[in-house]
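All protein chains but one are shown in place.
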Amino acid sequence: MNVKLITYTPDPEKTVACAAKLCYAASDIDTLYDGLTPEKVSAFLDHLNAMGHESPIEHASFTFGIEGVSRSLLAQITRHRIASFSVQSQRYVREDSFEYVLPPEIEAIPAAKAEFIAAMEEDARHYERLAELLKENHVKELMDAGEDEKSARRKAEKMSIEDARFVLPNACTTKMIVTMNARSLMNFFSLRCCNRAQWEIRELATRMLRLVREVAPHLFQNAGPGCVRGACPEGGMSCGKAAEIRAQFQNL
Amino acid sequence: MNVKLITYTPDPEKTVACAAKLCYAASDIDTLYDGLTPEKVSAFLDHLNAMGHESPIEHASFTFGIEGVSRSLLAQITRHRIASFSVQSQRYVREDSFEYVLPPEIEAIPAAKAEFIAAMEEDARHYERLAELLKENHVKELMDAGEDEKSARRKAEKMSIEDARFVLPNACTTKMIVTMNARSLMNFFSLRCCNRAQWEIRELATRMLRLVREVAPHLFQNAGPGCVRGACPEGGMSCGKAAEIRAQFQNL
Amino acid sequence: MNVKLITYTPDPEKTVACAAKLCYAASDIDTLYDGLTPEKVSAFLDHLNAMGHESPIEHASFTFGIEGVSRSLLAQITRHRIASFSVQSQRYVREDSFEYVLPPEIEAIPAAKAEFIAAMEEDARHYERLAELLKENHVKELMDAGEDEKSARRKAEKMSIEDARFVLPNACTTKMIVTMNARSLMNFFSLRCCNRAQWEIRELATRMLRLVREVAPHLFQNAGPGCVRGACPEGGMSCGKAAEIRAQFQNL
Partner (left out) sequence: MNVKLITYTPDPEKTVACAAKLCYAASDIDTLYDGLTPEKVSAFLDHLNAMGHESPIEHASFTFGIEGVSRSLLAQITRHRIASFSVQSQRYVREDSFEYVLPPEIEAIPAAKAEFIAAMEEDARHYERLAELLKENHVKELMDAGEDEKSARRKAEKMSIEDARFVLPNACTTKMIVTMNARSLMNFFSLRCCNRAQWEIRELATRMLRLVREVAPHLFQNAGPGCVRGACPEGGMSCGKAAEIRAQFQNL
């Protein structure tokens, strides 16, 4: 898994503080940034936090580059709708170098690891053979329809992977660029940093939190699973390790 | 693929006409429905259409039950963010009866079909074996931690499928309930009924359009790919069959 | 204030239970509704609630007709973005019968009430005079540009109210149709039924809650300000009346 913070709203905490200042104080657009010392910025962020006023943090956005994560993870992260996604398409980009995510629990059991790798290798072979069979069929159809061979081969290439990818496994890796604002990120961290979240997206969310906390420590100081901010919200389903988890996220 | 219109806003066209009537005419909440004959409803819908005023159609929502579609399709449909999804989780529900989507183009080529089915059967075996290996490992861990065997076996069941599903293919079927309002559906149909859309989601979108047109024919009369309403919006990427496609969607 | 529940997803609780059933159990689209007795529906809704799993309740939508509320309220309710609004336009519909909201606290103080009513009457006169002055000016311009008088008068009518409405007060009433799904409504009720919310939107939210609870009592049984479900989330800003408020919303 490779996760990078590609770009973000410059001075994210000051931007949020400006918005808070405008809401609650008689201030002017031209002098909004004036006098916003780090201490004042912190005071505004604390005030928002105390008020439970979440909307001003939406003004700060963060863009991540993510690769080496599974298609299973993709299915989970794209369920977050207040976010922007650009995903490398299996429909357009051929899986020449078939890469996959090996779950740590499977890796730790030799028999399971062997079974898993065998499955991946077979999938790669099936994908290649299907792509070839589909391609030859498309080339033939296109040439029968009067296309010259060179052009037919080029078109057929793309047509063939559209269906061949049906045999690719959930473990297959993907790449994406994801942008979320701070409010949506806070919600994402609450759900996905939780000890009950699936391991891969929990790892991704934890890395993303580490990255944004480096550039906006005050904004994300309370970010993490619900237990970081109070009682575990999972009720009867709680993992029962709130103290341990809380410590982990305070010292990420 | 099995697609059902499970429920929808009662009297969807009248509801939308009410909203249009309120925006443009001096009218009262208590008498909004009064005098809304089918002719008046049609007139209001035509007026909205002529004005390009899309927001009133948001008041009508449609809920679909969908099954027998691939995980590839799931990845595409969940990219539509103005929608609500409930999806059968591979994380919680074990794939006892491993079902998959066989793409028609693959089915039509005997060698490809054989290759595909072999891939599916291998995946099913790998999934079962991995689930067993992981389960036995989890049972052992839980019992070592003092859990009794019965309870350990129950917990281990769920833990084992979380990672075993990494070998399941894109072809694997899923089930979901999807709700979209009419405006979001219009956009969905524009993009996914298009001849350039991937075949499976195009089939789903076309079936969904057929279902909503039965209950709201006037509201969805211009629904379908962009070429139904004018020039093809795909420009240089156009499929070049606008006339044919247009006829197909007018007589769906 | 006049609030009506105009329409809603039929059988809202059963629809939500179907979605929950599909997520967690091996079930089929064709038999989803089978066996969903009222007891089973309640059990599924309780399970969602215990899990904190909010997304399935999005499948149920509710559409309200609202009139006799102020433009101040409009500015507040339209800040809820997961909602659909159709609002009677001050730009298109002339305020012939100038109606306004008289805040109860002002009504209770005779001097304030007199001051307020005087303000409203002056505004009505200014609006009428401005509309006339603007209209005559537009008629003249249009006729100078060659338009015949009748057509000029018709066009000028609409042009004149666009700017005349700048003198209309916040108290001026408006009408709207609003659709929200149950999840968005739950959030709306949390924020706007709160004792710290502004009185007019609190009254509206409370009436809306009463209306939806009549048709979906189980779905909205925990709806209301945060204190209904646990500790007051307002922290240091708490109104300090949680017990009283809780009782009010349990017996709405």
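As written, the chains take the letters A, B and C, and residue 1 is the first residue of each chain.
Definition applied: a residue touches a chain if its C-beta (ideal position, glycine included) is under 8 Å from a C-beta of that chain, and two chains touch if they have at least 3 such contacts.
Please read all numbers here as calculations on a predicted model, not as lab measurements.
Interchain touches from the omitted chain, evaluated on the whole complex, reach A, B, C. Among the residues C:V3, C:I29, C:I66 or C:L134, only C:L134 touches the chain that is left out of the figure. When you scan A:N49, A:T179, A:N222 or A:Q248 for touch with the missing chain, the hit is A:T179. Touch with the chain omitted from the figure is made, among C:E13, C:E67 or C:D123, by C:D123. By the touch criterion stated above, the residues of chain B touching the omitted chain are 50-52, 233-237. Not every partner is drawn; the one left out touches chain A at residues 2, 4, 6-11, 15, 18-20, 22-30, 32, 55-56, 58-59, 61, 63, 65-67, 84-89, 92-93, 96, 175-177, 179, 181.
Within the entire complex, the positions of chain C that touch the omitted partner chain are 70-72, 74-75, 78-79, 81-82, 85, 90-91, 100-101, 103, 105-106, 109, 111-112, 115-116, 118-120, 122-123, 126, 129-130, 133-134, 137, 162-163, 165-171, 198-199.
Everything below uses one rule, namely that only the chains that are shown with their structure count from here on.
The innermost chain, defined by the distance from its C-alpha mean to the mean of all protein C-alpha atoms, is B. Averaged Cα coordinates give chain A a centre that lies 35 Å from the centre of chain C. Centroid to centroid, with C-alpha atoms defining each point, chain A and chain B lie 23 Å apart. For chain B, the set of residues touching two or more other chains reads 85.
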